[in-house]
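With one protein chain removed, the remaining protein chains of the complex are shown where they sit.
Now for subunit A:
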Amino acid sequence: MFEKLLLLVLGAVAAFLSLPIVFILNHAFKPFHELFLFPPTFLVRQPTLTNFYDLFLRSADSIVPFSRYLFNSIIVAAFTLTAVILSSSMAAYVLSKIRFGPKKIVMGGIMLALMFAPETVSIPRYLIISWLEINDTYFGHILPFIASPVAVFLIKQFIDQIPNDLLEAGKIDGASEFQVFIRIVAPLTMPALATVAIITFQGVWGDTQASTLFMQDETMKTLPYFVMSLTSGMANTVAGQGMAAAAGLLMFLPNLVLFLFAQKRIMETMVHSGVK
């Protein structure tokens, strides 16, 4: 009885909280006249692909076509993901299983940096990016994201669970440190890697800081920046709203798909997320 009631109440709350998602899903498919109907409608009546058509084709005439932002986003996300997973898992392996002199200091730094929000040091970051002369390059999008304390922490916690005997056995069989890492540690750490991939993807895919600060060239900016530019002056731009909804939906979908694929693994990783 308690369970049924609880399910009902939680279900209702959950449904209410996912209204924005339902809304954006409907809004993106509304034809022009439905977007500004009075009284406003929540659900779409005659779904159309006009907004997506506008997004991809009509904006092709503008200075920077939508497809360019999308392309940039995909490139940046793909490279950042790969880089974060590689660098974080390698660092996590060392911190968990290998003798390493300054381990205590590095670990302390990571624990402190868990609360790091890049927004707080945007000025020095901007200066560093300028000195490295990676403004208006993909490096400017990717490099600042590679250091991900949360990723290292989550993977390290997960590797801690792998028994040392297993790694020893590998070494006795003549595997090098690198082979142990690739053949034994990496496969066993898959759930954590999947989790980190998703968290990183969400961060990068939705990031506007790099585009606003480090990229002056419009052709190097990414999808969220484009969505932001559509919404920032939206109160008046009638045509923008449908396009913004369509673009917003395109931003949300990859996240959703990835999460659905990995939900089980994420929960598995989160079991080990405790800070002791």
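To be clear about the criterion, contacts are C-beta pairs under 8 Å (C-beta built on N, C-alpha and C of every residue); 3 or more make two chains touch, one makes a residue touch a chain; residues count from 1.
Just so it is clear, contacts and distances are computed from a predicted model.
Trainee: Have a look at "L-serine deaminase", "Cbb3-type cytochrome c oxidase subunit I", "Protein-arginine kinase" or "Carbohydrate ABC transporter permease" and point out the UniProt protein name belonging to the hidden chain.
Mentor: "Carbohydrate ABC transporter permease"
Trainee: One chain is left out of this view; which of A:Val152, A:Leu193 or A:Met220 touches it in the full complex?
Mentor: Of the listed residues, the one touching the omitted chain is A:Val152.
Trainee: If the missing chain were put back, which residues of subunit A would it touch?
Mentor: Missing-chain contacts on subunit A: residues 2-3, 6-7, 10-11, 13-15, 17-18, 20-21, 23-24, 27, 36-40, 42, 83, 86-88, 90-91, 93-94, 97-101, 106, 109, 112-125, 127-128, 143-144, 146-147, 149-150, 152, 160, 164, 167-168, 171, 177-178, 181, 199, 202, 205-206, 208, 224, 227-228, 230-235, 241, 244-245, 248-249, 251-252, 255-256, 259-260, 263, 266-271, 273-276.
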